[in-house]
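Here you go, one structure.
Here the complex is missing a single protein chain, while all its other protein chains stay put.
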Amino acid sequence: MKYFVTVNGNTLEVSVVERLGRLRVTLGGQPLDFSYEEADQLGQVVLFSEGRSYGVSIEGGDTEVDVKLAGYLYDIQLEDERERAAHAAERAATGGGGPVKSVMPGVVVSLCVEEGQTVEAGQPLLILEAMKMQNEIDAPQAGIVKAVHIVEGQAVAAGEKLLTLAAEPD
Amino acid sequence: MKYFVTVNGNTLEVSVVERLGRLRVTLGGQPLDFSYEEADQLGQVVLFSEGRSYGVSIEGGDTEVDVKLAGYLYDIQLEDERERAAHAAERAATGGGGPVKSVMPGVVVSLCVEEGQTVEAGQPLLILEAMKMQNEIDAPQAGIVKAVHIVEGQAVAAGEKLLTLAAEPD
Amino acid sequence: MFTRILIANRGEIALRIIRTAREMGVECVSIYSRADQSSLHTRMAHVAVPLGDGPPATTYLDMDKVIAAAQETGAQAIHPGYGFLAENAEFARRVSAAGLAWIGPPPQAIEAMGDKITSRQAMERAGVPIVPGTEEPLEGPEEAAVIAERIGYPIALKASAGGGGKGIRVVERVADLDGAFRTASGEALGAFGDGRLYVEKYLGHARHIEIQVLFDSQGNGVHLGERECSIQRRHQKLVEECPSVVIDDDLRARMGEVALRAGSSVNYAGAGTVEFLFEDGDFYFLEMNTRLQVEHPVTEMVTGVDLVREQLRVAAGEPLGFTQADLKFNGHAIEVRINAEDPAHGFLPSTGRLSNLRLPSGPWVRLDSAMYRGLEVGTTYDPMLAKVIVWGPDRERAIARMERALEELNVGGVRTGAPAALAVLRSAGFRAGDFDTHYLENLDLHAPAEWEGLAAAAAAVFRHKRAHRRALATTSANRDPWLARSRREWSDHARRTARREMPDA
Partner (left out) sequence: MFTRILIANRGEIALRIIRTAREMGVECVSIYSRADQSSLHTRMAHVAVPLGDGPPATTYLDMDKVIAAAQETGAQAIHPGYGFLAENAEFARRVSAAGLAWIGPPPQAIEAMGDKITSRQAMERAGVPIVPGTEEPLEGPEEAAVIAERIGYPIALKASAGGGGKGIRVVERVADLDGAFRTASGEALGAFGDGRLYVEKYLGHARHIEIQVLFDSQGNGVHLGERECSIQRRHQKLVEECPSVVIDDDLRARMGEVALRAGSSVNYAGAGTVEFLFEDGDFYFLEMNTRLQVEHPVTEMVTGVDLVREQLRVAAGEPLGFTQADLKFNGHAIEVRINAEDPAHGFLPSTGRLSNLRLPSGPWVRLDSAMYRGLEVGTTYDPMLAKVIVWGPDRERAIARMERALEELNVGGVRTGAPAALAVLRSAGFRAGDFDTHYLENLDLHAPAEWEGLAAAAAAVFRHKRAHRRALATTSANRDPWLARSRREWSDHARRTARREMPDA
C-alpha cells in the first residue's frame, strides 16, 4: 500500500508491503532498510534502520499518528491514494477553504467575526477559554467566513467545527 | 460468605456479604468498618477502615492472595467452609503428611532420601538448583517418605510435587 | 511537630508534600474530588476525604469543606500547596480561627504581597527596586495609553489580582491596546473574579530571576539563592535552573539581601519567593509569591534543604536552626515541567487518557509526578502533570543529563511540552547562557528533519499493521453473520471490561 505521509510540512511517499511476514518499505521510491518490532501492546516499538535501533512510541489512528522518537514528537498525517484524491477534490470544491476546528475543548467567550466577513490570515476569529487561559483562534488563511457553527458561551469539544472559511474569489 | 483466612500463622474468620452494592465485612464475628475501591484493574486498591485509608495492592487467586500494604507483604491463604472441611478430611487421611512441592522452578541436582525412609523435621530431602544457587529443600515435618516423584537431573516447575511424606504411625 | 496534617491540594504537589510528611512521621489527610478518587494523592494519604463531585469551586476551593475535613480527621495543620487556596489570606485566617496551624506565611503578608499594586508601593517604601509603571488600577485602555506614552512601549498590562501568567498581555503599539486590554481584563475576571489591570514598562530582554527565602516565626531569615526561570511560554515557566549563569556570588548576596528585606517588611514566615526582572545587571522587584513554588526542587537539589520540611518546622513554631553561612550551594540543577499541551500548536492544552508511560530515572534524576497509567487528563485542573529535575556537578553536565532524561520520557495519550524543553536545552543560546524571557517564543520547535523519513516510515507501518489486524478480525468474523454481530457487541463490552477481568494481563 502506498501512503502520502506529511511530517513537518513535507509530504513523503511511503509504500509498505508485507510478504510472508517480512516488511518491505520504500521511502520516496527508494527501498529502506527497516524493521518494526512491537515491544508491548501500548505503543512501544523498536525500529531498526540503517544499522541503528530506535526505541520509539507510536500512537494514533489511520490518518493522524504521533511518533515520539528521541524525545521529539513527529505529528504525522497520512493519506492513502483514495483519501488523497478525495481531499484534493474537496479542496478544489471549497477553493482551498475549509472548516476551522477547535484543537481543544473549551468555551467560546467571544466571537470576533460574522458570516460573510472577509478575513486576513492571522486575524482573530474568536476567543476560546480552556484551562483558564483565553486563547485567540486566528484565521489559518485569508478568505470569507462562509459559516459560523457556534455561538458565544458555547462549550465545544476538541475537533469540533467552529467556522468554515472559503477562499476569496480571485 | 464466610472465609477462614490464614495470615502470619493465625487463622481469622472473615465474612463478606454484599447487599445492594454495599459490603458488610465481619472479622472474628465483629462488624468491621471497611470499604474497598479498585483504583485500577491491575490490583491497586484503596481500602478505608476505621477512619484510615490504605493504598494497597492485591494479587492472587481464590486460595492464595498476596496483600501488599505499607511496603509489607501479607501472604494469605483462604478457605471457605467447604474447602476447610475437605482439607481437614485430607489431613486426617494422610495423618498430617502431604506433598512437598517446589516453591520455585529449578533442577534437582541431588536427591538425599529414598522411598520408605524415615525423616526428621528439617532434614534435607533434596537439593534444587535455581538461579545458580543450590537450595536445600528440607522436610517440613517428621515422617516417612511415601513417594518420590522426581529423579536427579529433572527440571521442575514451581508448585510441582517433589515427594510425598506420610506422618509416622504412632 | 504535628502528628497529622491536611493537604488542601491535588496532583504532584500533594504527593510532594505527602512524601516529606511521611519521612517526618507526620500523617497526611488528602482531600479529593470525585474525578480524583483514583489519583495518587488519594491513594498515598493516611486518610482521604471525599469532597464530592464538582468543579474546584465546590471541592478544592470550598473553604468550609476543607476546614471541616481537617477538623473531622483530627489534622492539626493545613498545607495549601500552590494554586487553589495557597495565596488566599481569608482562608489562612479561617484556618487559624478554626484552631488549626496554617503552613504558610501570616495572612497579612499574603495580603500585602497579593495585590500587585499595594505590594509595589510597599516594596518601594522598603527600598526594593521596582519596574516603572502605574500602581493604581487603570480606568480603561485610554489611561493605559497615556501612561504607555510616558514610560514608552512596549508595555505590559497585568491583572491586579493576578498570578501564574493569567491576565497578562504585552502591547507593542497603541493600536493593539484596546484588544489587549479587553482580553486581559476578561481573563482576569474569569480567573480571579477581578478584572482590574495595571500597566508596567515591559523590559524587552529581561531575564526572570527569583530568590527563595525562608523565615521562621522568630524573625530569622535566610535566602537559598536564585532560580533562573526565563524560559517561558505564554508567561508560564517551562525550564528552570539553579544557579543562574548571570548571577555571581556578589550579585547573589545583593539580591538575597533585597529579597530578605522584602520579606521582613511584611513580617514574612515560612518559605517564599521574591521574583525579579533582571536586565543589564539591574534587577527589579516583580512580585513575591507567598507559597511554595512549582520550581522549588532545583533549589533543593543544590542546597540539600528539603523546603517542605522547613515549612512544616516553621509552622510548628520551630526556629530555623541554621544561618546563611551554613548554606552551601553544590552543583547545578534543572527542572522541566511536563504539561499536557501541544508545543507545535501554540502550547494549547492537550487532553486524553494516559495510556503509555515511560518515566525517566537513574542517576541524579528526580521525578515529581502525579501521573499513572489510566489517568484522565481533562481541562478541569492545571495541565501540569509532572516535573523532571536533574542535578549535575556543573551546568553542562546537568543539561546533558536532562536531555537524556527527556529522551527516556514518554507520555502517551496526551501531548506534552517536553519536546519544546528539549529544543531549548539543545539550542545554542541556552547552552551559552544567552537568553531572556522571550527566548522560547523565537525558537524553532519543529522536530529535527534528520528523522522525518524514519518517522514517516514508522507511521506508515503503524497504519499498515492496524489495517492488517482489522482485516484479520473481519475475515474470521465474516464466517458466520450471527457470530459477527455477537462478536461486535462483545467487542464493545470487552473494550470496557476486559482488563477488569484480566488482572494478570
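A few points about this structure:
To keep things simple, chains are lettered A, B and C as they appear, and every chain counts its residues starting from 1.
Note that contacts are C-beta pairs under 8 Å (C-beta built on N, C-alpha and C of every residue); 3 or more make two chains touch, one makes a residue touch a chain.
Keep in mind it's a predicted model, so treat the numbers as computed, not measured.
The residue from A:22, A:52 or A:82 that touches the chain not shown here is A:52. Subunit A meets the missing chain through residues 37, 39-44, 46, 48, 51-53, 55, 59. Touching residues on subunit B toward the chain that is not drawn are 1, 3, 5, 7-8, 10, 12, 14-16, 18, 23, 25, 27-28, 32, 34, 36, 42-45, 47, 49, 54, 56-62, 65-76, 78, 103-106, 109-110, 124, 127, 129-136, 158.
Summarising the interface, subunit C meets the missing chain with residues 15-16, 19-20, 22-25, 44, 297, 300, 304, 306, 330-331, 353, 355-356, 359, 361-369, 372-373, 393, 397, 400-401, 403-404, 407-408, 413, 469, 473, 483, 486-487, 490, 494-495, 498-505.
Here is the rule we go by: only the chains that are shown with their structure count from here on.
Taken as a graph of touching chains, this assembly is arranged as a line, each chain contacting the next along an open chain of partners. Here the spacing of subunit A and subunit C, counted between their Cα centres, is 29 Å.
The distance from the centre of subunit B to the centre of subunit C, each centre being the mean of the chain's C-alpha atoms, comes to 48 Å. Note: centroid distance subunit A to subunit B, computed from Cα atoms, is 55 Å. Annotation for subunit B: no residues touch 2 or more other chains. Not a single residue in subunit C touches at least two other chains.
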